[in-house]
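The other protein chains are all here in position, but one chain of the complex has been omitted.
Moving on, here comes chain A:
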Amino acid sequence: MLRHVTNRILAQGPRFPAPSAAATRLYHERVVDHYDNPRNVGSFDKNDPNVGTGLVGAPACGDVMKLQIRVDNETGKIVDACFKTFGCGSAIASSSVATEWVKGKQTEEVLTIKNTEIAKHLSLPPVKLHCSMLAEDAIKAAVKDYESKRAKSNGTQAAAPTEKADDA
């Protein structure tokens, strides 16, 4: 009856409406599962040379996501992963899925994990696609952090042999 179009107030702009707002748009059962039965929640020691830490955030919705990987130095395989996410259910589920998927893979391999795969796995609605992007970013950041740690430690090792060569 009333034609009026209510503008979303700007305060609500960055907040996404609760999924129960639309009767047909509920959280997918996988998302609920990750929320109710969280797996791989936790923290590794940031200073451990085998650990890469990825810390990303989405300021518009106030989300912050931390994803850590433990890598076997010899083989370059990710042996363990954990996450800590403060945000909506979709963000938590995305990071949880990310930790599950990176376990047992090579560090180069996980860089190919795409947010669209995560989103499809969780049947994320369009408004929550950026949560999966955040998870992809977190994976890449974690690998990058690990690589830079390794490069630093290799750098100090490499300096020693060159000195020896100079002496000789």
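In the analysis below, a contact is a pair of C-beta atoms (placed from the backbone, for glycine too) under 8 Å apart; a residue touches a chain by one contact, two chains touch by 3 or more; residues count from 1.
FYI, contacts and distances are computed from a predicted model.
Only one chain is not pictured, and the protein name UniProt records for it, out of "Response regulatory domain-containing protein", "J domain-containing protein", "ER membrane protein complex subunit 2" or "Trafficking protein particle complex subunit 2-like protein", is "J domain-containing protein". Within the whole complex, the absent chain has one touching residue among A:V31, A:V71, A:V110 or A:A141, and that is A:A141.
In the full complex, chain A touches the omitted chain through residues 2-7, 9-11, 13-14, 55-62, 64, 66, 84, 86, 130, 133-134, 137, 141.
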